[in-house]
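Note that one protein chain of the assembly has been removed; the remaining protein chains are unaltered in position.
Our next item is chain A:
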Amino acid sequence: MCSTCGCTGHGQGTQIQFFVTGYDEKNSKEVEEKLLGLPGVLYVHIHTHDGETTINYNPAKTRLSELTAVFEQRGLQAAI
C-alpha cells in the first residue's frame, strides 16, 4: 500500500476486471455496494454503460466465486 516507505501488507491484494452484461443504474449501484461489503474487497469501480467492473480484493479473504455470486444473484453475466 505505501510505496514511499516500502512497507506493504495484506491489503495489497489482487486487481481483477470483469465485463458484465445487464447493468442498469440501479443494479450497478447495488453490485458496487454488495461487493464493497465483502471481506477483503477494497475498491470497486463500475462503468455501467459498457459493464467494465474493476475490483481490488484480497483472495485470502474472499474467493473469486464469492465475487461472481454477486453478479449471478442479480441475473448478470460476468466474463473475465
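Just so it is clear, a residue touches a chain if its C-beta (ideal position, glycine included) is under 8 Å from a C-beta of that chain, and two chains touch if they have at least 3 such contacts; residues count from 1.
Keep this in mind: contacts and distances are computed from a predicted model.
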Quiz prompt | "Hydrogenase nickel incorporation protein HypB", "Amino acid ABC transporter permease", "Sarcosine oxidase, delta subunit family" or "Sorbitol dehydrogenase" - which is the UniProt name of the missing chain | solution = "Hydrogenase nickel incorporation protein HypB"
Quiz item: What residues on chain A make contact with the chain left out of this view?
Solution: 1-2, 5, 7-11, 32-33, 36-37, 39-40, 42-43
